[in-house]
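Just dropping this structure here.
All protein chains of the complex are present and in place, except for one that has been dropped.
By written order: A, B and C. Residues from 1 in each chain.
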């Protein structure tokens, strides 16, 4: 009999305690970031899709060593380059990133020995068309320099 | 005769409007309240404070197609949501909001409200049975056992109050508790009974209201984590909307009853300016508590719920009934 | 509110009285695409058959066609809530096989990161579990706390869920002072939150009534099915890979393994809640002991080619004992890579254990197993 009543009493008490907790939360300010109206700054090491890094002349640092293409686990990078006559260095002519396959692992940036790749901080990339995710990084570099 | 008929029609229209408006804006209040408890802003885009959200939701629901699952019992399937809304609206007719604002006062008002309240669980059974969905079926089976289990302590508690007041007329019950907070049935120090166990009765009644209206933590009928959405799994469009409105209308009725039976209706705690505003304040405080409880507690189990009713609420309410009867005899 | 009803009471079943209930593949309680075919007698489960494989991606085959570093990112896709623990197992087995030395600082960073990730995973589980039982608000509170961890991890690894942070021989990035101070600030905050959770949820009579005495799991059934993590520890088995077969720097830390002997859902809940506290202790000690130095070894083979052989490494992830079996034939891609996922075994015993339960209890039990479906299906 005593346990019966004490259990009812303790049960009720625990319910009121719980309600106390939610009431305390009720009067605290909200913590939400209302997304389209406010946006957050991406942190410094945020791994977005990749971007080419340019040198002082606005040309990409890439020397077409194909390391990134080989390192990519998902085959999303395709590079092409050609050798200018007279010069020893290869020049990048095409850098396509198939972002539909990319898993944002960052292995390409890690494998690059020439400081030619970096992560973009862009994250508003939603689209309804698949074609929007075939990035031509050279073109993006040009657009950035405009 | 004509006048009374007109009276009733106007009252029904007002009741429907009141119920619908309440339902719509209680959804808004619930969403806002839940959001605040969870430290979110809640709906705040449409209109100031998101106040245009409910009408827009209503328009969206109405614009949707009402689908009937294949092999469903069509008549019952359509009838169920109507049946969910109808008793709630009918109950409004007899509820006195103040000594003047009442559509049709009856000397068996309490009985009438309980009669209509029992119909509510019928709509769940209809919906669950006719949906031809196993989850809905299980939900309606639960709803029946829940309704049976909780109407008993609820009625016993009400009888206690009726005994104290000596009447089943809701107006009369309120008038009995009118002068001050100490005359209310919840703290009956100066009233007729001097029963110190009445706060317990209030708690029992309140718990039963939660269970009767299928609110958390007793929302076993729609227990979304196990029964998907329970009885209204197959409902879309306004069929779902009516269930939703019915639920909130039932909450309002339940809170109205609690206010009338225990909190002195429209009477002021200090005996000043009694009137409809006191009723409204008490009503919405109770509704806010409903919302608060819903967003605090997890759901009970079906056997936990039945245990609570049969092992705790019914014995306690019966004891309180006898105790009150004894006190009335003595004083 | 007396003692709970005996839910496992034998019930007489007439053969034609049962019906089949398909819980899932899309169902609120299954947290993903899991399907349980239940034979029901009213609300009681007579028989259950779990159907998995809806999100099977054949990671093991991917392991056989990719080089070792290329497979790193797959491990985060296995379990999206406690990704780092899985990566840890993978890098450890490859390091062991190809004898790569790991700098001490990197080991400490790994341990800190894994423990933070474990807390994040347990927090999410806590929220989702209480939501399975019908309580909404704890999920939001848990997510708020988890958000702090994710922010910290993002600042270091650059990603919020699929970290891909560990490398063979070390870690990708060194942690900075911001991270250390943020982690130091997080520990007392989390302790305060834990108190709140215990007040709001653990003490709650409704919650206790739903879990206490429900879904008992004997030691024997745990052993026969190979259960680990809180499922085993809630049944009185003192088993944690971090203690039983210490790896990495875990022997350096002073922490306890919470073990409960009640064998019910409540015990499993309590084990995980206590584990949050133990993980906080590890993080605290790890931050205090963190040595200086590089995070990648100076000498590291350019191409990883473990010598031929058969290697096994088990680690304790947020969900239990995760094992990686690596069969190498000396090539730069593994010959066979077996991933032993803990929830696979934990979920397996559901079929047998849920017989005779009511559906509500069974789903609460399922919640207490801490399921992440992609991790079962791999």
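The rule is short, and it goes like this: a residue touches a chain if its C-beta (ideal position, glycine included) is under 8 Å from a C-beta of that chain, and two chains touch if they have at least 3 such contacts.
In this text, contacts and distances are computed from a predicted model.
UniProt records the chain missing from this view under the protein name "NADH-quinone oxidoreductase subunit C", selected from "Sarcosine oxidase subunit gamma", "Hydrogenase 4 subunit B", "NADH-quinone oxidoreductase subunit C" or "Malonate decarboxylase beta subunit". Within the whole complex, touches from the chain that is not shown fall on C. Check C:86, C:124 or C:225 against the missing chain and you find that the one touching it is C:225. Residue C:310 is the one among C:17, C:101, C:256 or C:310 that touches the chain missing from this view.
From the set C:19, C:80 or C:335, the residue in touch with the chain omitted from the display is C:335, counting the whole complex.
For chain C, the residues in touch with the chain missing from this view are 52-53, 56, 58, 60-61, 64, 93, 96, 221-227, 232, 237-239, 243-245, 307-314, 321, 323, 325, 327, 329-330, 335-336, 338, 340, 344-345, 348-349, 352, 377-378.
FYI, only the chains that are shown with their structure count from here on.
Note: the chain lying farthest from chain A is B, by mean C-alpha position. The most central chain, judged by C-alpha centres against the centre of all protein C-alpha atoms, is C. Spacing of chain A relative to chain B, judged by their CA centroids, is 50 angstrom. Chain B and chain C have centres, each the mean of its CA atoms, that are 43 Å apart.
For chain C, the set of residues touching two or more other chains reads 1-2, 137, 141, 144, 200-201, 204, 206. Shown for chain A are the residues that touch two or more other chains, namely 8, 12, 15, 18, 21-22, 25, 31.
Residues of chain C touching chain A in their complex: 1-2, 66, 69-74, 77, 137, 141, 144, 151, 154-159, 162, 164, 172-173, 196, 199-201, 203-206. Only residues 4, 7-8, 10-12, 14-15, 17-18, 20-22, 25, 31, 43-47, 71-73, 103-107, 110, 119 of chain A touch chain C when the two sit together in their complex.
Interface residues of chain B, counted against chain C in their complex, comprise 34, 37-40, 134-135, 138, 141-142, 216-217, 219, 223-226, 228, 295-304, 307-308, 311-312.
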